[in-house]
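Only one protein chain is missing from this complex, and each of the others stays in its spot.
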Amino acid sequence: MSGHHTPQGSPFAPHTATDTEAMLDAVGVETEAELFDIPDSVRFDGEFGIEPRSERAIRAEVAQTVEKNDDLVELLGRGHYSHYVPSLVDHLSLRSEFLTSYTQYQPEVTQGFLQALFEYQSLLVELTGLGVANCSMYDAATALGEAATLADRLRQTSGTRVLVPEQLADGRREVLANYVGGTDLVVEAYPMDDGNVDVEALGNALDDEAVMVYAENPTVRGCVEESLETVGDLAHDNDALFCLGSDPVSLALLQEPASVGADVVVGAAAVLGLPTSYGMGMGLFATREEYVRQVPGRLVGASTDDTGRRTYTLTLQTREQHIRRERATSNICTNQAWVALRAAIHAASLGPDGLADLATEAVTDAQELADRVTEVVGVKAPVHDRHHVREFVARTDQPAPAVAADLEDEGYAVHVLGEHQIQLNANALAEGEVDEFVDALAEVAR
Amino acid sequence: MSGHHTPQGSPFAPHTATDTEAMLDAVGVETEAELFDIPDSVRFDGEFGIEPRSERAIRAEVAQTVEKNDDLVELLGRGHYSHYVPSLVDHLSLRSEFLTSYTQYQPEVTQGFLQALFEYQSLLVELTGLGVANCSMYDAATALGEAATLADRLRQTSGTRVLVPEQLADGRREVLANYVGGTDLVVEAYPMDDGNVDVEALGNALDDEAVMVYAENPTVRGCVEESLETVGDLAHDNDALFCLGSDPVSLALLQEPASVGADVVVGAAAVLGLPTSYGMGMGLFATREEYVRQVPGRLVGASTDDTGRRTYTLTLQTREQHIRRERATSNICTNQAWVALRAAIHAASLGPDGLADLATEAVTDAQELADRVTEVVGVKAPVHDRHHVREFVARTDQPAPAVAADLEDEGYAVHVLGEHQIQLNANALAEGEVDEFVDALAEVAR
Amino acid sequence: RYEPLLSEKHTAEADLDDAPLPDELTRDSLELPDLSEPELARHYTRLSEMNYGVDSGPYPLGSCTMKYNPKFTEDVAAIEAGAVHPDRSPESVQGNLELLYDLQDYLGRIGGMDAVTLQPPAGAAGEFTGVLVAKAYHEHNGDERSEIIVPESAHGTNFASAALAGFDVVSLPGGDDGRVDLDALESALSDETALLMLTNPNTLGLFERDIEEISEMVHDAGGLLYYDGANLNALLGRARPGDMGFDIMHYNVHKTFATPHGGGGPGAGPVGVVGELAPFLPKPQVEKRDGTYDLFDPEHSIGKVHGSLGNWLVLVKAYAYIARLGDPGLADASAKAVLNANYLASQIEYEVPYGPFHHEFVASAGDQDAADVAKRMLDYGVHPPTTKWPEIVGEALMTEPTEIENKTTLDQLADAFNAVADEDQDALAAAPERTAARRIDQTGAARNLRLSWQALDDE
Partner (left out) sequence: RYEPLLSEKHTAEADLDDAPLPDELTRDSLELPDLSEPELARHYTRLSEMNYGVDSGPYPLGSCTMKYNPKFTEDVAAIEAGAVHPDRSPESVQGNLELLYDLQDYLGRIGGMDAVTLQPPAGAAGEFTGVLVAKAYHEHNGDERSEIIVPESAHGTNFASAALAGFDVVSLPGGDDGRVDLDALESALSDETALLMLTNPNTLGLFERDIEEISEMVHDAGGLLYYDGANLNALLGRARPGDMGFDIMHYNVHKTFATPHGGGGPGAGPVGVVGELAPFLPKPQVEKRDGTYDLFDPEHSIGKVHGSLGNWLVLVKAYAYIARLGDPGLADASAKAVLNANYLASQIEYEVPYGPFHHEFVASAGDQDAADVAKRMLDYGVHPPTTKWPEIVGEALMTEPTEIENKTTLDQLADAFNAVADEDQDALAAAPERTAARRIDQTGAARNLRLSWQALDDE
């Protein structure tokens, strides 16, 4: 960095000594310190003890640090998947006009991002069949939480029950609990039957106290849910909202949520646009048009400018915290807009067939790996007699924790579900890696 | 990529089936094949046998391929150096408006690149003290070749001799030979004295047959040349052009070429902007204003547009091959403009002190490593009693090829200069790597 | 300038005939844009050129702290070895845990806090987390409290986060000097007070000089004190929330630590707490024992506020930024941010009430409509300030240049302010005239909702 700037000052503050002097003069002080109107008693005169390093040193240091991670093939799945992200996505989304811009509060100079978000919304409208998709939530778990508060706002009756499947990712269950913590809603689990909703049990559990029924397709165990319409009917018969969890890749193949009666769709939309990034994600949130004024987060709408040309702008901002404050539909402000941009570019670069192909591979990969591992002595798969997307549960004769630990030694990370169950995301194995994995499993599972 | 395009067609041809049909109709043919006006006898109906692969597969494949290279610390130097290139350089130079643009034949829509090249020229004018720098040559070797043809065009007398140092990178010597191959110039080597020009020998060698004297500072062995003014005077006394080889980092510290009488400066300018990239470089070419009409390659000049505003444009194009054809100053067309852009961004991000610091480190690194290795049993350094930039020659008691081979086994690449000489680029060792290298050298040199 | 929608270029139906699932489990049809890579590259390149970012010019949005985003932090975040699955065993991701641990440590030192969670994925999520921690703390002490006090001029998220956690919000009117009115605070405090949420300096750029007294009053009432980190860039190395009596704080890494805002996100909203509150932090937390890193669930953890560990890529960038600046750089950033705000305030003709300022100031557009002023400033090639907020200043122009602007750019900004100040209502109403899009009808957009290209097709 240029040498004349304040020695050891911020390399990102461009002040020359001359300019600093002139500015201090204009302000009428001798030093910057005089501008800090802080009582002596709370002034900090210590040190953080953080040594400044060069850009080069930090790149080397962080590389060295994260390379301490073991290099494992991750068959972990359960809501986090690494589909290949085309180079195009990086190159375009990193354009600084996108990356370094703020929320589009001045639409006249942010038409580009607004249009990209409008297109993102539209892609999700197509995939879900619902009329409204917002500009993103933090992740699938917080989107589920927001769905529950939406149900809370919509409910006409005195109900308080939110019904979720007993098989659910811990993160989603726990975040949901916190989001309903400020309401009088209570979250209850309903039973599953061989990896799908136990519709009879759900029917018995439902009453007019229910305000929302949540189901997933595919489920957290990778099963294709076969009773979605029934679940939707059961929810609606009890005046409850039907919230469905999914993701944009699965939606390319599976039943359209609107067609099975879903009122809200939530899910992990960063399966497009981002590889697994230690949990960083992006939540999709779509719902029926009639609920648009209760939607959390930002919405982009089409409009016109003074010349009559079509333009885009954030709209219905009166739902949001910066206008409505404690009566807002959500506290969300900063969202995951840039990830939504990436997801849209990724989806557009796949096109309809590309997206359907990804989903198709996810189904066939799971089936093929299940067929292979069930041949392994000491393993039976899939545990659930269902169609699967990407992943499935396998039974191990050996204790599952030991099998998983041994697999980790062999270079594979898998989930342990119970004493004798592991979950495998087949989609994570690149072509040609299946044989090696099956061999490793055979080694440790017998 | 989108699935509907021609199956297995180019993913970069956007034609839909409908559009292709309409276009064929408009042209009046049934198939594209009809448009190829090629006699049957020379039609190709074989196959290349090149299997198309996915973007993902190619990224993996090439990574796998180049990772077969041994991971060596390269103390090789001799014209190719890896100074750290700030992230800024990549991010800005990869902006597609720069990267995907053509030569600026329509200046009204290419002001950005023209200004960047004008700035690049100006940076070299400052560093060399000469009035004109062009937009780039391929590399230092071809720049040297172009200097010789410039000397050929300028010569008033019947001279034919081009004098170059006996210590010179092979690539430069050989390329120079090819560039003068179409003239009646002959290249002769003059002796060196302890790593510098042997001025007495050079004086004796010079006569009015000489058209150019070439010297380097630093020399190919890393020595600072101490007799530049004398060399310049000798050249000029014999009506020969004085051509000096250097690089923009060294020039930040070493004598200004104009001040020692240099008529042309050539060199490896990609030491800014690019790390060593298996030899890909960029040649700097600067000369006196009076020779501007004889300069090879492109020049950007300031001008004005119809509104009187300052603008930039390629200028003196009548020197170039697309206008002057066989009487052009060079055959160069495509140059290394994008590398010049990168070098300019890199130089600007360093600033004057940053650039001088790089040069200073290059000097002190060489001195410090020489001090260390000369303590090693069986090694004496530097061989030349000179100041050094980046690198120096060391004497080994053991045969140099064996020392170099053993060092390669230890993870270090060095040059062998003779039976008992190796060359070491100290600047290539990151902080903290010196001890390890010295230990390794001690191991193999005793 | 106009770029058609993806859907207006070319769409196609997916071929679902060979779906490897029974028909009844498969969707009927899927129609999506279908374009080649060259077409997409141009589409998004053009869209980007219709967008203003920090690299385009000054972006002096008050309270948003739009800093330059150092390019190298992108490259640091892109190092592939860190992009692992969030459910990996701690033993197998020692590198990531080390970085998170070090970042927790840095943030703790910077804020004067004893423990830090990195899980909240944005500032508002940080607030929500902090409020949940306060709630859990009180409940753990058998002391259920129902109210959170928020100054009128606070960020909307403060109110919304408190409400989301089920609290009643008590709005605290500001004093004549633009700071907390201690009498009003006294009236607002009660044994229902769970928390007082404050920014300091506040949204007027004023330091709450009575912070120690405020702290004492809140704590005497049995409440806790929350620091909204939105304005932390004003204090780096000069004062720390922890030293002022704050019990809980969040950090806005895109504001203070220069991670890119990305047109709306992602951010990260780490939360720091004093030692007494550490057992209530979200799970899991990162710990270090004998040089090994592990995850653990704090004893009375509130649970989770994000499905995984938060916005990893953003956290890596924040780490890189802090490491780049270190102690002297962080202090200099604040010094220059405060100098810039004061200098700019001194150069503009609009009235600037209150002061002295820290990182931002709020000018008043007076008789002009602040929103019009903003539109007209676009015509001068700069991004306008935040407008009409805080409401304590009429027709507010809330301006925060940050430390990244040089004097030339500040002068250019001042010129834009001053040129607009001299213009009449007609010029303002017609603005912007020199932008790609002219004034956009926001009312019409809300009245005639069209939120997707499918909605446009219906027209």
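The letters A, B and C name the chains in turn, as written, and every chain counts its residues from 1.
One rule holds in what follows: a residue touches a chain if its C-beta (ideal position, glycine included) is under 8 Å from a C-beta of that chain, and two chains touch if they have at least 3 such contacts.
Keep in mind the model is a prediction, meaning the values are calculated, not measured.
Colleague: What are the shown chains in contact with the chain that isn't displayed?
Modeller: When the entire complex is considered, the left-out chain reaches A, B, C.
Colleague: Which listed residue, B:Asp306, B:Asp385 or B:Glu431, touches the chain dropped from view?
Modeller: Once the missing chain is taken into account, the touching residue is B:Asp306.
Colleague: Out of B:Leu150, B:Met192, B:Leu241 or B:Ala337, which is the one that touches the chain we can't see?
Modeller: Residue touching the absent chain, from the options given: B:Ala337.
Colleague: Which residue from C:Glu39, C:Glu147, C:Glu208 or C:Glu395 sits in contact with the chain not drawn here?
Modeller: C:Glu39
Colleague: What does the interface between subunit C and the hidden chain look like in terms of residue numbers?
Modeller: 9, 36-39, 41-42, 45-46, 49, 54-57, 68, 70-71, 404, 406, 408
Colleague: In the complete complex, which positions of subunit A touch the hidden chain?
Modeller: Residues 1-5, 11-14, 16, 86-88, 90-92, 96 of subunit A touch the chain that is not shown.
Convention: only the chains that are shown with their structure count from here on.
Colleague: Where the CA atoms of subunit A average out and where those of subunit B average out, how many Å apart are those spots?
Modeller: It comes to 47 Å between the two C-alpha centres.
Colleague: Report the inter-chain centroid distance for subunit A and subunit C in whole angstrom, where each centroid is the mean of the CA atoms.
Modeller: 19
Colleague: Check each residue of subunit A and list the ones that touch at least two other chains.
Modeller: 55, 59, 86, 91, 94-96, 349, 351-353, 356, in rising order.
Colleague: Could you pull out the residues of subunit C that touch at least 2 other chains?
Modeller: 12, 14-15, 34-35, 37, 41, 45, 70, 72, 74-75
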